[in-house]
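One chain of protein is taken out of this complex; the other chains stay put.
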Amino acid sequence: MQRIGVFVCHCGTNIAATVDVKKVAETLLQEPGVVYATDYQYMCSEAGQNMIKDAIKAQNLTGVVICSCSPRMHEATFRKAVAAVGMNPYMLEVANIREQCSWIHKNIEEATEKAIILGRAAVAKVHLNAPLIAGQTPVTKRALVIGGGIAGIQCALDIADAGYQVDIVEKEPTVGGKMTKIDKTFPTLDCSSCILTPKMVDVAQNENIKIYSYSEVESVKGFVGNFTVGIKRKARYVKEDICTGCGLCTEKCPQKKVPNDYNLGLDTKRAIYIPFAQAVPKVATIDADYCTMLKTGKCGVCSKICTAGAIDYTQQDEHLEEQYGAIVVATGYNPIKLDAFDEFAYSQSPDVVTSLEFERLMSASGPNGGHLVRPSDHKEPKTIVFVQCVGSRSTVECGKPYCSKICCMYTCKHAMLCREKYPDTEVYVFYIDVRTPGKNYDEFYRRAVEEYDVHYIKGMVGKVCPEGDKLKVQASDLLTNEQLHIDADMVVLAAAIEADKSARPLATLLTASMDTNDFFTEAHAKLRPVESPTAGVFLAGCAQGPKDIPETVTQAGACASKVIGLLAKDHLVGNPCVAHSDEMMCNGCSTCANVCPYGAITYETKDFSRRKDGTLMRRVASVNPAVCQGCGCCTVACPSGAMDLYGFSTKQIMSEVDAICK
Amino acid sequence: MQVEEKEFKPTIVAFCCNWCSYAGADLSGTNRLQYPANVKIIRIPCSCRLNPMFILRAFQRGADGVILCGCHPGDCHYTTGNYYARRRMTLLFSMLDFLGIEKERTRVEWVSAAEGQKFAETMNDFVATVTKLGENHRLEDLRCKKQ
Amino acid sequence: MVYSYYPGCTLKSKAVDLDMGARKAAEALGITMVEIPEWQCCGGVYPMAKDEVATKLSSVRALEYAKEQGQDLLTLCSACHHVLKRVNNDMANDAEIRDKVNRYMALEEPYAGETKVIHYLEMLRDVVGFDKIKEAVKNPLTDRKIGAFYGCLLLRPSKTMQFDNPENPSIIEDFITALGATPVKYPLRNECCGGYITMENKDLAKAKVANIVNSAKDAGCDALITACPLCMYNLTQNNDAADLPVYYFTELLCEALGIGKED
Partner (left out) sequence: MDNMEISKEIQRISGVNPRKCMRCGKCSGTCPAYDQMEYHPHQFVNLALSGKIDKLMESKSIYTCLSCFACVERCPRGVEPANIIEAVRLWKIRQQNQNHLVADQIPAMLDEEIPQQALVSAFRKYKK
C-alpha cells in the first residue's frame, strides 16, 4: 500500500476562489492510502516545494498528488522537488484543478466536487505508479551526411568545425550536387561555382570529414546515438587513392558518345570521365554502361595511358559498415520528367528545354562555353519564351500539387541574364503568380521588368508547336484578355522539382516518415523544422521540401547545430514512459511492430525452458527504450495484452476511469 | 407523494491527447471559456493510446458519454497515431451502437493546442447531446451502481 | 478474334468507304466483326452534363449487347468511339449515372461498364500488331508522305480515352509506317478541325481547317488520313483550296493489303 500525500494549491485566488480547497484536502484525506493532505497558497513557490519535501520526509510518503495548475505548467517543477528528497519523480501525479476546473466553472459547489474527483483519479493513478528510471545510452560521436550537395556540404562543414567527425555519402562521383550545374545565383548574380567550389575544397581538406563519393547507403540499423550504416562503394574501376586526376585518360578514351550527365545530356563525354574540372574528389570514373573494355574485354586505352596505374577493370563494389550517432538526410531534388507535358513539345523539339538545361546552356562550363545558342541549329535565339509552373501547383496526375518555390526567381534571373548578354533578344515570361518573398527578391524581379524590359505576362502557355525553325507559342494574356501567338526561337520550361528518387527507399531504411510527395516530414512544422520524427535523423535542403540556396544553407546550419547538440552528449537520457512487453504473454505476432512509427520494436527468439536447454523457444517482442517515443499505439494493437506503457499503463488509466465514473 | 425530479447531469469522460487537445483544454481554461463541470479529462500520451477497453470500462462504471480528442489528421505528434485511433473508434462505435449505446454518446473530435474555443464548444455541444439522451444503462455493471 | 462491331450512323451512308474498307481488311487479317443488330445512333456528342441520362442510353444498349455476347466492342468512327468509351467510363465509375441508367433500362443484370471498348486502330496495334500488318502488306505505299490527322475525339480527355499520348501521339504514324509509307509528323495533328460547328459557324471551321492543312503541307504531307467522318468532311469540304487529299485510314489499309474497292 502506498503512503500518499495530497497537496492542494490555492494559486492565490485562481483556484481558491471557485474551489473550496480545504474541503478538497479534507475529502481526499479520506481516500485509501492517503496519509497526509494539506493546502497552501502557492505550491510552486519555494515554501510550497519545501512543504512537500518536508511532508515526504516526515510522513514517509511513497507517492504524491498535487492538485494545482496544468501538469504542462509545473509537473517538471514538482518532480524535481520530490526527487531532491529521494523520491522517484514518477511517483508524483498532478490533478489539473485550475485550467480544467476553477477557471472554467463558476459554481463553487460544482467546481469543488469536480476538483475532488480529479484528485481522486490522480490518487488512484499514483497507487499504481512505479518508480521509473530513464535509460541511458552512449552516443557515437560521428555523424553521417547522406548527400553531398550544398546542404550536405554546409552541414558537414559546420559539424566538423565543432570538432566532430563527419562522413559524407554521395551517390555521384563528385560532391557539389545541383549547385555545380547552376551558372549564376539569385538575387546577387554571383557565379555559383565561385561560391561553391571553395566549400568543396574545404570539405575535401577538412580532416574531420571523409567523403564516400560514388557510394550509397544500403542498410541502417540501430537508433539515435548508435546507428550502424551499411555503405556500398560502387566500383569506379579507378583506384581512388592512386588516381591523380590528371585527366589524360578522359581525353584519350576512344568511346566518345556517352551522354554527359553534367550537361544534362546536351553534349557528350568519354566513357572514362571526371565530371568537371573542380570535381571533388578529382578522380576519374569509368561508366560501365559504355566502356568498351568492360563490355567486350577489348580496348584498355586508359589503362595503357595512365602513368599512375590507377585503372583497375576488375574492381568490385565494396561494402562497408560504419557507426554513427546522428544521420543527416540531404538527398536533394531533381526537376520532374516532362514526358507528360508534351503540349509544350519538350520531346518534339530540342529547342524546348528545362530551366536547368538552360542553366547549362548559359554557363561558361556548359556545352557551348556560355554562348547561348539553340541546341538544334546553334543559332542565337532572338525570342525566348519562359513558361512558369510546368508541373508545379498541378493537381492532375502528372503534376505536383505544391509550389516548387525556386522557379519564379531563377526564371527571373534567366530572363534578366538573357537581356543583359543579348540585348536584342525579346524575352517573355508567362506566369500564374510571381512569388518573390525573400530579401531583395521582389526588387530583383522588378528590376527584370523595369530595367531589363522582360515581358511578364499573366497567363499560361497552352500549346507549343514546332513549325519550321520556329516554335509557335499559343498563350493567354489574362490581363488584356487576349490570346497571344508568339513565334519563339526557344522555349524554357520551369519544371517542377521533386524529391530525389533515392529518398523514398532511404526513408524506409531510416524509418523516417515522408509526406505524399516524398519529401521528408519534419518533427514539427514550425518548432522542429530540421529534425525528423525519428530520433537521431535530421533534415537539410530539398529533401524536406523545395527551397533555394540561401534557405538550404540556413537549414543545413540549423541541422548541424542540432547534430552537434546530440553529439556533444556522452549519454542520452530517454523518456522512461515507454512501452514494454510482457514476454510471458507475447505471442510474437508482429502486430505491435507493424503499427510502431519508429521501428522501436524488434523480435528475438528466446529460450523459455526452465533448464535453458533450448526445448522451449519462442519469438517475443522487445522494445528498444531508446527509440520508443511512448505513443502507446502498440499497447492497443497488441491482441494478447502483452504490451503496456510505463507511466500510462492500462491499469492506471482504468483506475482513473473508475475514479471519475464512481 | 411527489418525487422531486433532480436535474440530470451526465457523467462524461474525455480522453485528451497530451500534445494537442489537453493543451487545447488548458487554453480554454486560460481564456475562461466555460463548459459543464461534468466533463472530466484523462490525459493520454496520444489518441492511439486509447484502448477501446477504457471506453467499455467507462460505460460499465456508469459513464453517460465518452469523447476522444486528438490531433488533427496529419498533425499527430507521433505521425500516425490519430489515424489508428480514428479507425479503432470507428469500429468500436459501430459495435457500441449495435449494443444499444447510441452513436451520439461517443465521439471523436480533433482539437489542436490552439483551439481552446473549439474545445469548449465541443464539450458544451457534447454535454448537451448526452443530456438530451438521458442516462445510459447499457453495459452498466449494476454492482458498480451509485447508491 | 470476334468483335461486336458498332458502325454508327455516318458509316452506313456518307462514310461507307471507312466501313467497307475496315470490314474487308479485318477479314484479310483474320478478325471477325459482327455488327450489333439494331444498334442506335450514339448521338455524336458525348453528353457531359451529369444529369443527362436519356442521351447515354443508346450507347449503353450497345455496350450491354457486347457484354452479353462476351465480346469487346469494336468502333471505327472517332465520335462513336469517344461517346461509347466515355459513357462506358461513366457506367463503371459514376455511381449516380450508373444507378439511374440501370433503373431506366431494367436489365436482368445491371450494367456496370464491363465491356471493353476498343477502336479499330487500337485493335490493329494491340491485337493484330503492326508488325503482322507489315508482313501482310502486298502493295507497300512506298514514297508516299502521309500525315496522320488525329483530331480531338480519339485522344482527349486522355484520362478516359487512354488511346495514346494526347500531345504527341504515334499510333497512326506507326500504322503508316507499317503500310510502307512515310509518316509525316506535323504540329497541328491533334488540333481541333472545328467539325462540330461546321453547320453553325462555317467561318470558324474553315479557319481551323486552313491552319491544319497549311501545317500539314508545310511539313511535307502529300495526303492526310483520318478515322473521323466529320474531320473528313471538314478537311475536304471546308478547305477552299482543296489542295490536300484526305483518306480514311482504312482506304490506305486496303490499298496496301491489295484489296480493291470492288472486291
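Labels A, B and C are assigned to the chains in the order they are written; within every chain, residues are numbered from 1.
The definition used in the following text is that a contact is a pair of C-beta atoms (placed from the backbone, for glycine too) under 8 Å apart; a residue touches a chain by one contact, two chains touch by 3 or more.
Quantities reported herein were computed from a predicted structural model and do not represent experimental measurements.
Within the whole complex, touches from the chain that is not shown fall on A, C. When the omitted chain is restored, the residue from C:Lys100, C:Arg156 or C:Lys185 that touches it is C:Arg156.
Residue A:Val396 is the one among A:Met1, A:Val396 or A:Leu527 that touches the chain missing from this view. Within the complete assembly, residues 8-10, 13-15, 41, 43-45, 47-52, 55, 77, 79, 152, 155-158, 166, 191-192, 194-201, 204, 208, 229-230, 232-233, 236-237 of chain C touch the chain that is not shown. Although one chain is not drawn, its touching partners on chain A can still be listed: residues 343, 389, 393-396, 399, 430, 432, 458-463, 474-478, 481, 483.
The criterion applied here is as follows: only the chains that are shown with their structure count from here on.
Centre to centre, using the average C-alpha position, chain A and chain C are separated by 50 Å. Centroid to centroid, with C-alpha atoms defining each point, chain B and chain C lie 61 Å apart.
In chain A, no residue reaches two or more other chains under the touch definition.
Of all residues in chain A, those touching chain B in their complex are 70-72, 96, 98-101, 103-107, 110-111, 113-114, 117-118, 121, 513, 521, 533, 577, 595, 597, 629-633, 635-637, 645, 647-648, 650, 653-654, 656-658, 660-662. Here chain A touches chain C in the complex through residues 341-343, 345, 347-348, 397, 465-468, 472, going by the rule given at the top. Those residues of chain B lying in contact with chain A across their complex are 11, 13, 22-23, 25-30, 32-35, 37-38, 40-46, 48-54, 57-58, 61-63, 77-81, 84, 88, 120, 144, 146.
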